[in-house]
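Only a single protein chain was left out; the remaining protein chains are all shown in position.
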Amino acid sequence: MSNRFGTLFSVTTWGESHGPAVGVVVDGCPPLLPLAAGEIQADLDRRRPGQSDIVTPRKEEDRVEILSGVFEGRTTGTPISMLVRNADARPGAYDEMREKFRPSHADYTYQAKFGLRDHQGGGRSSARETVGRVAAGAIARKILALAVPAQPVEIRAFVTQVHDLAVPAGALEKFPTLAEVEATAVRCPHPATAAAMIERIKQARSTGDSVGGVIQCRVRGVPPGLGEPVFDRLEADLAKAMLSLPATKGFEIGSGFAGTRLKGSEHNDAFESRGGRVRTATNRSGGVQGGISNGEEIYFNVAFKPTATILQPQRTVDVQGAPTELAARGRHDPCVLPRAVVIVEAMTALVILDHWMRQAAQNGTFKF
Amino acid sequence: MSNRFGTLFSVTTWGESHGPAVGVVVDGCPPLLPLAAGEIQADLDRRRPGQSDIVTPRKEEDRVEILSGVFEGRTTGTPISMLVRNADARPGAYDEMREKFRPSHADYTYQAKFGLRDHQGGGRSSARETVGRVAAGAIARKILALAVPAQPVEIRAFVTQVHDLAVPAGALEKFPTLAEVEATAVRCPHPATAAAMIERIKQARSTGDSVGGVIQCRVRGVPPGLGEPVFDRLEADLAKAMLSLPATKGFEIGSGFAGTRLKGSEHNDAFESRGGRVRTATNRSGGVQGGISNGEEIYFNVAFKPTATILQPQRTVDVQGAPTELAARGRHDPCVLPRAVVIVEAMTALVILDHWMRQAAQNGTFKF
Amino acid sequence: MSNRFGTLFSVTTWGESHGPAVGVVVDGCPPLLPLAAGEIQADLDRRRPGQSDIVTPRKEEDRVEILSGVFEGRTTGTPISMLVRNADARPGAYDEMREKFRPSHADYTYQAKFGLRDHQGGGRSSARETVGRVAAGAIARKILALAVPAQPVEIRAFVTQVHDLAVPAGALEKFPTLAEVEATAVRCPHPATAAAMIERIKQARSTGDSVGGVIQCRVRGVPPGLGEPVFDRLEADLAKAMLSLPATKGFEIGSGFAGTRLKGSEHNDAFESRGGRVRTATNRSGGVQGGISNGEEIYFNVAFKPTATILQPQRTVDVQGAPTELAARGRHDPCVLPRAVVIVEAMTALVILDHWMRQAAQNGTFKF
Partner (left out) sequence: MSNRFGTLFSVTTWGESHGPAVGVVVDGCPPLLPLAAGEIQADLDRRRPGQSDIVTPRKEEDRVEILSGVFEGRTTGTPISMLVRNADARPGAYDEMREKFRPSHADYTYQAKFGLRDHQGGGRSSARETVGRVAAGAIARKILALAVPAQPVEIRAFVTQVHDLAVPAGALEKFPTLAEVEATAVRCPHPATAAAMIERIKQARSTGDSVGGVIQCRVRGVPPGLGEPVFDRLEADLAKAMLSLPATKGFEIGSGFAGTRLKGSEHNDAFESRGGRVRTATNRSGGVQGGISNGEEIYFNVAFKPTATILQPQRTVDVQGAPTELAARGRHDPCVLPRAVVIVEAMTALVILDHWMRQAAQNGTFKF
């Protein structure tokens, strides 16, 4: 259960890595939105395997088919079902995994939970599941971009750290453009760091190893008032969204873990009046106060562990619990971060749009 | 909306800081559990203001009243309604806040969201709301302790960092006892660090300032199989639970942010057979793989910012947006972490119990 | 579980018949609504026991206390917690029920489900639980009355049948006024029938027996567009709301069961243009087409079985399954319909308001 995300703009994904297809049903999409498969494809192409020489070479065109919910080029308000056929599935390549649990993968826990598992490429636990998230996120992003024409919501994620290579402090003050992010295969908008990162990833791949890192996401244009006290705080739902992604181990918003080393007098964001509205002089809050957006830029970091799949022999046990060795081989993604950038953006869009609709329902519907 | 947490064992909290009362309704509690108000009171007393000289002096006995769902000493399976009257409410003390937004509090965002706000002590955004969470969490903890008598689930949170004072690396290898945590007012089970932390908090209070820090939570006894792919991963729901707490800015599980600096070959947890079952040789995963518990100890860190309330004049604006100064005064909690320990434990219990019930429903009900 | 109703304007009730109190938490209420306890009391007084000589003589003032969510006379958008203390609880009067299952009550099924039960007055299964529904419904009705000032939503329920006494066909063409409904203790706006009904109820009471009947509910002022295809059709949620009430056995909307005997050519409601908008010439649809309101009057009937509590000896078994006789005695409601009228209205209001908010969220928030 729980293959669904969101309360009003809700998304149900389905599909396994090596089954016939993966897909998503989007329920609650506002009607009358112009929508073409090509717009969704653009985001899927940023997630697609094989797009550069630092990601997995699995060959998938990831061609999306819209099966419902769009009529004569516009959404109808009914569920939008989208499907992507799996093409380059190689079930045979996974025969070893039928009998052995891959370390730090979900093989053992799926077996423990369900009593069986689809061992091919991780089955449901594969990051291939995120195809559906990206497709749904593309719709959410378009809505957010159009919601307030004068102030489109812009969501920009990018890689700020790979292994121990990080963008220098203060080097990314400016909101990066999409072009700056897409300029390099690693999707780090700081060119010098990006070049080093790419080198590091290739190095890891050449030794059959893998690396992790950090993705930062920034959002501007979000109006004040989104986020629900007390359990569905905006940062709580963002944290959940990020920790629901494969390979993530941490989330911090605004000043995050570093902010714990400041005193209150250093950390508080003074209010001021600027441009005709209430603003904060600094933004250690990260655009969210008391769980609700305050109109400032929202920014957060997501930690990704190094890819669990490595091409080195590893100690493990088989399904009977007997010690054995896993001689991993096959395709492998030495660093998931470049492809995860668009997934982080997609999940962010889903969270913000859902909260926008909830805010409208409770606080925008009736005037007393 | 969204004052509800959990899907099967669900909790709805209500109440404002200076209203007549705060409370909670627990829905979905299993029947036949022996339950007395005193058991809930024990946890509330750990959250209570005024319990030591390093927390807010607000005088609240926080006496809990059980209004339903318990009959002749046992739960009936119907909703358990619990209520705590507010005693030491001082509405008059907040007259200044009626007109001015406190920096880094939720005053401005509540106003922006709802068009009005209860300005007294933060109203709904006050940490006083967590009374209900702790009361509900006490029930969840009892159930988890009894679920598998031979292996009770134990949840232990404690303070590992205050301001820049942190427990030395490797100093807390052992699962701390409750007595060790409760031994000091700051609830850090490392006595030397605890003493320094207490000094630092008193120092902050004496200058009208505040400090933040980090709470770690460890859980042992959780069976393999809890956590739902793909959106309701166990760590995703834990992250949401923690980020739904006032003043939290970050969450990391297992190797967390530090783990991003390891290579896959260093980070993977090898499987081995130990004590008759599948175990991992190391535990960088933090007890969760693919969103599902693997039977190892679950551990995670939560970042708390320094308390926003400080007793120093601060620059802000009034409700009309005009610049002004806030001359904060009154009671104040120079460091929320000691009282937050039991709240972190409560939320952890709610997440784990809910997932236990979901696991049982889908995977324990039918045998084919 | 499941003591919650509604998705956006959601209501959680709690409490047992002879526990300390009953109550409700309303989550999702729009802010800024003027609200006083007296407005809620007015509806509770229509539900109150002891209000006339044809209902149970249990003495309950049912005085409501608002514990949260209202500040300086207006709702704040945070949860509204309301509580009514039980006064005339007579636990001792139910000693016999501890050992014996009352026929056609929930005694046996609660025992079977939960493994124990609060036997006093039915515990949670008592109609006393509906106190919380009525309190929440009073808020929903006020919002609906104010939503579109020029066209307030009016909800009017009334008794149309008691035992075999029914209002003559065609006698209630006009939308009854509240005064007409309240004119008699039985809440049937057709005076001649009402008089006969009252007589019938007294007759049943005098023989220790009980009677059932039918309540009709009509709603006008609902705009077109409320109701969600496909599962949360407006009539589906109304049906659920009504069948969730104690003692109900049936629901029909529009032409209902009688309409099954018409041909399509007789049953279809022709469209026409009237008063500047699309109307139907007839209204066999009952105001709902394809699950969505069409702007016509919504009307439906609810069947209530005769009260299960009767003051006659009945054959039953004890908790060990041994045959025995129940010598029922004590207070008893010979006909629940007069008091159920306001409960039907409350549930109707909850359904319509929730759908209004859902409609606004999806279809009123964004313009493309």
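We call the chains A, B and C, going by the order they appear; numbering starts again at 1 in every chain.
Convention: contacts are C-beta pairs under 8 Å (C-beta built on N, C-alpha and C of every residue); 3 or more make two chains touch, one makes a residue touch a chain.
All values reported here derive from a predicted model rather than from experimental measurement.
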item	value
Touch criterion as defined above, residue of B:Leu146, B:Leu178, B:Ala192 or B:Ala258 at the omitted chain	B:Leu146
From C:Gln120, C:Thr184 or C:Thr307, residue that would touch the chain that is not displayed	C:Thr307
Option from C:Ile253, C:Ile298 or C:Ile343 whose C-beta touches the chain left out	C:Ile253
Absent chain, residues of chain C that touch it	1-5, 13, 101, 103-106, 108-110, 112-115, 122, 124-125, 129, 161, 163-164, 204, 209-214, 224-233, 235-244, 246, 248-257, 259-273, 277-278, 280-281, 284-286, 288-295, 301, 303-310, 312, 314-317, 321-323, 358-359, 361-363
Hidden partner interface residues of chain B, rising order	7-8, 28-34, 74, 77-78, 143, 146-147, 229, 356-358, 360-366, 368
For chain A, the residues touching the chain missing from this view	1-4, 8, 10, 12-16, 19-23, 25, 27-28, 31-32, 65, 67-69, 71, 74, 76-81, 83, 113-118, 123-124
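Basically, only the chains that are shown with their structure count from here on.
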item	value
Length of the line joining the C-alpha centres of chain A and chain C, rounded to whole Å	45
Whole-Å gap between the CA centroids of chain B and chain C	39
Distance between the centres, which are taken as Cα means, of chain B and chain A, whole angstrom	26
Residue list for chain B, restricted to those that touch at least two other chains	1-4, 13, 113-115, 124
